[in-house]
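And then subunit A:
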Amino acid sequence: MPELLIVGGDLVDESGRRRGDVLVRDGAIAAVGEGIGDGAAAGPNVTVLDAGGCIVAPGLVDLHAHLRQPGREEAETIETGARAAALGGYTAIVAMPNTEPAIDSPGIVREVRDLAAGVACEVLVAAAITVGRRGEQLSPMAELAALGVRLFTDDGNGVQDARLMRRALEYASGLDITLAQHCEDEILAAGGHMHEGEWSSRLGIPGIPSEAEEVMVMRDIALSRLTGGRVHFLHLSTARSVALVAAAKAEGLRITAEAAPHHFTLTDAEVAAFDPVFKVNPPLRSRADVDAVRAGLAAGTIDAIATDHAPHAPEVKEAPFDQAPPGMLGLETALALALTELDLPIEQVLGLLSWRPAVIAGCRADHGGPILEGGPANLCVIDPEAAWVVEPGQLASRSRNTPYAGRKLKGRVRHTILAGTPTVRDGEAQQ
Partner candidate 1 sequence: MKHLLSISDLGADGIDEVMRITDSFVEVSERAIPKVPALRGRTVVSLFYEDSTRTRLSFETAAKRLSADTMNFSVSTSSVKKGESLRDTVETIEAMGIDAVVVRHGSSGVPWQVAQWVDASVINGGDGWHEHPTQALLDCYTIRQRLGSLEGRHVAIVGDIKHSRVARSNVLAFTALGAEVTLVAPPTLMPPSLAGWPVTVSHDLDQVLPKVDAVYLLRMQKERMTEALLPSLREYTSGYGLTMARSNLLPEGALIMHPGPMNRGVEIGADVTDLPNTVITKQVANGVAVRMAVLYLLLGSGADLVA
Partner candidate 2 sequence: MDPDDVRRAITRISHEIVERNQGLAHVVLVGLQTGGVPLAGMLAEACHRIEGVEVPVGTLDVAFYRDDIGLRPVLPEAVTEMTFDITGKMVVLVDDVLFTGRTIRAALNALNDYGRAKSVQLAVMIDRGHRELPIRPDFVGKNLPTRRDEMVDVSAQGVMIGDVVVKP
């Protein structure tokens, strides 16, 4: 493996910002410092990556990606999803367990890990809380935790049964794992296809009230208080959800939360053209909710930006709005959206995308840590000023369902380095 020299960038990590070059050898950071790359020339044993004008940061970590394999390979595979992730600056992504079959047993965890071997991004497997994600019986959590699974979720559905959720939290508290909840009361939300409000009323589309999310946020805060269990709230979308989480954190409960890029960039008004590309769950909410999610990210109430990358094949997504499956692509646009849309210092944006989600995912030893000699060489190099236009046909994902087609964004990944090897070089995927 040739040495890698990342030259001319600004290093940004949890400890702050400084100038510095990075030398990578044998999958680890061999040296960090200003001027160590001076006069370096590329050779058979040295690859030089130009980071001029760029930020060099720990690789990004996504808590929430649907890679569709096994079961929906026409929409995405682990390989294509990982490539999309690398192009988005990620070195680790959490694969959600709502595959077909669901990831709810050691055998399927191993199968997914086998499929993920050698892809462009580390794939951390999340497992289901209940068998088949049916919300009836706990999955073998201890066995799965022993395999290294750190996040459990029935995502796509919330665990509806409060007693079952309580038991899951109690059981989990002995295993050093986190339960991640998709907050949605299915009876309140039943039949809904977009945010319930002014636009759903005007467009004649059945709505999902904000309260369908909020009652489960409330319930799980109460259950966390009851059990002492660790709860991570997936894709929070409403102003009151953010406020509830803020209060729970102030109380000292073991609560974390994420928000998806579309919930801080798009409102329910987008549905007016009836394009199912804007259908997602939780749905795009009102302007006030979008503002609250932004404020929650700025204040740190929301710990992480997670993509909820949800590929769907065109023939499935191009259905009538109320028949189309919810979900949008996210891996290749999340960083640029955060840089373009959030009025936050880049250190804070990267905290939301890298070191804070790395803690929640339980992979902080390998991802998101400070850029130090001896540390793992999982890095991304970001040109924060690079302007680009989202073109669905250019994305590495197997699907095309991005809601940002034609949108001008600022900030792009120049290089991504996974375990010392470039997975993206000069904006091009390397495998």
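Convention: a contact is a pair of C-beta atoms (placed from the backbone, for glycine too) under 8 Å apart; a residue touches a chain by one contact, two chains touch by 3 or more; residues count from 1.
How these were chosen: all candidates are chains of the complex that A comes from, given by their letters.
For clarity, every value in this text was computed on a predicted model and none was experimentally measured.
Chain contacts in this complex place subunit A in touch with candidate 1, from the set 1 or 2. Those residues of subunit A that touch candidate 1 in the shared complex are 196-198, 200-207, 209, 273-275, 315, 318-323.
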